[in-house]
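As you look at this complex, bear in mind that one protein chain is not there, while each of the others sits in place.
Let's look at chain A:
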Amino acid sequence: MQSAAMLSFDAIALDTLAALDEEALDTLPFGVVGLSSEGNVEVYNATEAKLAGLPRDTVVGTHYFSVTAQCMNNFMVAQRLEDEAEIDATIDYVLTLRMRPTPVRLRLLKARRMERRFILIDR
């Protein structure tokens, strides 16, 4: 069992995240979105589903930046995930969760050794 500190928004490592099963991901207190290299949603945890107001099964399989998160489809988020080979960056951002402007922190995670990339959302 991992310690709570290791599973925090700021500390959790990409490999830890990738190893967690669906149930464990759902217990995390922040949003987790995992994307394929084409940008399709593969992981969408319970916290994120609750924040966005969208059940997991309606989001998984869709193209994240065109269907659900147009406001991240820019040079600050989508373009960075596309262009940079390795990222572990935390940025201040504002999302429109359930159409409310909501200040959040985003953590972008991507590594050469792994196809899947992650966006963590802490509000």
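Please note the rule applied: a contact is a pair of C-beta atoms (placed from the backbone, for glycine too) under 8 Å apart; a residue touches a chain by one contact, two chains touch by 3 or more; residues count from 1.
Basically, contacts and distances are computed from a predicted model.
Hidden from the displayed complex is a chain whose UniProt protein name, among "Cell shape-determining protein MreC", "diguanylate cyclase", "Sugar ABC transporter ATP-binding protein" or "Branched-chain amino acid transport system permease protein", is "diguanylate cyclase".
Of the candidate positions A:A52, A:L81, A:L108 or A:I121, contact with the hidden chain is made by A:A52.
In the complete complex, the residue from A:A13, A:A46, A:V67 or A:I87 that touches the missing chain is A:V67.
The chain not displayed touches chain A at residues 52-55, 58, 66-74, 76, 91-96, 98-101, 103.
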